[in-house]
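Before we start, here is the structure in question, set down as C-alpha cells.
Excluded from the complex is one protein chain; the other protein chains are retained at their positions.
Coming up: chain A.
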Amino acid sequence: MAYEKVNELNLKDTELRLGLPGTEEVIQEQEFSCVRSNKRPFESNDEEAREEEASTPPTKTQIVGWPPVRSYRKNNSSVSYVKVSMDGAPYLRKIDLKTYKNYPELLKALENMFKFTIGEYCEREGYKGSGFVPTYEDKDGDWMLVGDVPWDMFSSSCKRLRIMKGSDALALDSAL
C-alpha cells in the first residue's frame, strides 16, 4: 500500500469561520493512509494533548511524534524574551512569551504591566474602545496587529511588541 502525497489543495484554507484567533479546532482527517498515524498520542497529560491539537496550523493534519523531536526540546525551543515598548512610557520591558498560553493571558499581562486597558479585539476591526493597539514585529520585520494569527504561530514569529496609542493607533484603526 503506497502512501499518497498529501493533497496540495486544501479547502480548509478558504473556509470562512467565526471565532477568536488561537482557538482553531483541528479535525483529524480520515484519509486511510494517514488515519493510523493520526491517533491521539499516548500522553498522560490530557491538557497537553488538547493544547497541542489546538495550536496546529490549519493546513496539515497533526501526525503523532513527527518530526521526531523530544517534547522537552519542543517546549524549551520557544523560550525567548521579547522587548515590549509602550508609546509614551520612559523605558521598555521584557516578557517571556513562553509563559503565556493564549492571547487573553498575554493582553492581560500587558495591561497589568503598563497600567492601561486594551479594547476588545474583533477580526474585522482590530481593537476597539481604548485607543491602544498592540502590535508586534515579526520575523520578516513587518509590524503586525496582535491577534490575527493562531497563538502558536504568533509566539514563534514575534520578535518584539509595541503598544501603539493615540494618533498612531487611530490611523491604524481607520485604515482597517
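In this section, a contact is a pair of C-beta atoms (placed from the backbone, for glycine too) under 8 Å apart; a residue touches a chain by one contact, two chains touch by 3 or more; residues count from 1.
Keep in mind that, in the parts below, contacts and distances are computed from a predicted model.
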Identity of the absent chain, which is to be given by its UniProt protein name, from "Acyl carrier protein", "F-box domain-containing protein", "Sorting nexin 5" or "Phospholipid-transporting ATPase": "F-box domain-containing protein"
Option from A:G65, A:P104 or A:G129 whose C-beta touches the chain left out: A:G65
Those residues of chain A which, in the complete complex, touch the missing chain: 1-3, 5-6, 36-37, 39, 41-44, 57, 59-60, 63-74, 76-77, 79-81, 94, 96, 139, 156
